[in-house]
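Shown here: the complex without one of its protein chains, the others still in place.
Residue numbering begins at 1 within each chain, and the chains themselves are lettered A, B and C in the order written.
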Amino acid sequence: MAAASNFYSVVAGVGAGTGRSVALKFAKAYPVALLARNPANYESIVKEINQAGGHAIGISTDVSSPDAVKKAFAEIKKEFQGKKLAAAIYNVGGRFVRKPFLEMTLEEYEAGYESNGRGFYLFAQATLPLLLESVETSPHPPSLIITGATASLRGSATMSSFASGKFALRATGQSLAREFGPRGIHVAHAIIDGVIDIPRTHDWPVNGGVPDGKISSDAIADSYWYLHTQPRSHFTQELDCRPYVEKF
Amino acid sequence: MAAASNFYSVVAGVGAGTGRSVALKFAKAYPVALLARNPANYESIVKEINQAGGHAIGISTDVSSPDAVKKAFAEIKKEFQGKKLAAAIYNVGGRFVRKPFLEMTLEEYEAGYESNGRGFYLFAQATLPLLLESVETSPHPPSLIITGATASLRGSATMSSFASGKFALRATGQSLAREFGPRGIHVAHAIIDGVIDIPRTHDWPVNGGVPDGKISSDAIADSYWYLHTQPRSHFTQELDCRPYVEKF
Amino acid sequence: MAAASNFYSVVAGVGAGTGRSVALKFAKAYPVALLARNPANYESIVKEINQAGGHAIGISTDVSSPDAVKKAFAEIKKEFQGKKLAAAIYNVGGRFVRKPFLEMTLEEYEAGYESNGRGFYLFAQATLPLLLESVETSPHPPSLIITGATASLRGSATMSSFASGKFALRATGQSLAREFGPRGIHVAHAIIDGVIDIPRTHDWPVNGGVPDGKISSDAIADSYWYLHTQPRSHFTQELDCRPYVEKF
Partner (left out) sequence: MAAASNFYSVVAGVGAGTGRSVALKFAKAYPVALLARNPANYESIVKEINQAGGHAIGISTDVSSPDAVKKAFAEIKKEFQGKKLAAAIYNVGGRFVRKPFLEMTLEEYEAGYESNGRGFYLFAQATLPLLLESVETSPHPPSLIITGATASLRGSATMSSFASGKFALRATGQSLAREFGPRGIHVAHAIIDGVIDIPRTHDWPVNGGVPDGKISSDAIADSYWYLHTQPRSHFTQELDCRPYVEKF
């Protein structure tokens, strides 16, 4: 665990799955700030990292609130002053609404966009200026890595809330990759196509319940780290991740 | 012009281009309600249709406002009582913001979603129940037709506002096609890939200024009518439209 | 049926479904030449068109053979001398092989490409020069219309033969659209996503056997005619067609 780096990282959206694995992975190289609405989602991870000799902080943040994001980054800059941002990961799932369209309220429909559209806008506005400051010195191209889903590519029946948010997120990610890539920032988007293996899903009979039929969140974290360490002569903008048995 | 049909149509987003052409086209078969925020955008079209023996009304509506949409459809139902909805066209462009991401305010970023995400949600919520009532009797499968753009498929640099809205719109359209297609509703999405030939753009030197280098809005209207008249054994979910000289 | 037009059309790949419907549709406007390997596939259609006052010929042609295609077009030019080509439709299905990859012979694998790659190359080489001659005078932009399939977008398990051919066909169609569009030729590609309703498939329990659960080939022909009649200010390069109940 690396408490002493001149760089730090931020992970928005941590819980039992991808966020935790990503935090642990990046904490090996950089101090890390973890954002989640509910402190219960990051407290044990922060503790785990710090006890292992790393440096982590958690900040209770509603990423769809401009004030909350502003406050979170003020705290981050204070905590990590003198360090620069090397990697920002946007892994916010948000509220997942799946229901027949005519039973879906506006507020439910907009939940998808709030997390994946507005929330990402706010996160990108906060992190891109910091990432730009790291271009010259960061050990790897400063990275903004985004978690997508099957619904980033496909609007399935009854999934309009989640899919509209994930489509908007992907659009914005592409736009930023095209604008900030030439400035040295690596903006990458991962399509997570399958159920992630976390305590809550562990016993779900996905893919016939075969071993490794759910996605290992540690493997996703490896992918994000791999994306982060790509040189600027070879940026991957998009990759997919799915278990070997997943239908696609 | 058909004032006497048992069915009517609604076009949201009318102005000098696609909306006007679509209104004139559908007015040949059905009375038509035109929605636009600014009455100047529909007044002359309403007049043109009514003078030609058709039946049109215009309603000043902010489609991203739940109350405004509610009020508009109350008025529509009153005006067309006894008739059923055969076709609903969502052609709202919304505010178009193109600027470097770090100069874009949240309010500017969200403009894309407000028109194309929230606005379409409200329009679809208002029209789908009415379209469902027409399935048995409508001369053609009741249709919900959506105007997309190049930005529906591609998030270009500095275009995150518009692209995130158009991606969200496409996601929702796909989701509705999958949910309501089997119930007999035709949900179709057109990708308008090029500049539309309207008075404002007429002299733009697009595609070298060659004849027909911009898209004819009347031809778009023909496409929408063609989509509307497809039988349920052959629904087109998506098509693109571009001038013969357009780079793509 | 139009025997007297100054223009003619060619349909490669006729049988009981799309090809027949397309031939009948285009024969209303233009004399038509029908190509199929097996004369039994066009004889009754030729007869039907000619008896209805149209003008059709059938030519036994293996479209993957350069000599056969050369010979067919020599015959076509002789038959229709003085007329120009307005529309060419490539609707060749070819041999359909679906089997586990390791059981598939090279000859079976290549069957997909032979019909959809090489065959289309030969057809396009024969028709594009003729279509170019019609640009100035044809009632509609001279058109090269291509039949794709679900497998044009997706390589499913055990479908590598058909999918590699359909992908190659789509690639070539896109390339021609980009090269010949600006010269006034409309190259369009239709993705037929579902089972077509022909005598052989009529009783297949597709989509639960519901009415209209298979695609009407007459509706596909209407689409092709619609594509052909689009003005050059609005070319559709790609559209999909599927029954309302099809999963996608």
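In the analysis below, a residue touches a chain if its C-beta (ideal position, glycine included) is under 8 Å from a C-beta of that chain, and two chains touch if they have at least 3 such contacts.
Computed from a prediction, not measured in an experiment: that's the story for all the values here.
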Displayed partners of the chain not shown (whole complex): A, C
Contact partner of the left-out chain, one of C:17, C:31, C:58 or C:165: C:165
Where the missing chain touches subunit C, by residue: 66, 100-102, 106, 109-110, 113, 117-118, 121-122, 124-125, 128-129, 151, 154-160, 163-176, 178-180
Contacts of subunit A with the absent chain, listed as residue ranges: 141, 178, 181-182, 184, 186, 197, 212-216, 219-220, 222-223, 226, 230-246, 248
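In this section, only the chains that are shown with their structure count from here on.
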Copy pair subunit A, subunit B: interface residue numbering same or different (half cut): same
Remotest chain, subunit B as reference, centres from CA atoms: A
Centre distance in Å when subunit B and subunit C are each reduced to the mean of their C-alpha atoms: 31
Whole-Å gap separating subunit A and subunit C, where each centre is the average of the chain's CA atoms: 46
Where subunit B touches two or more other chains, by residue: 178
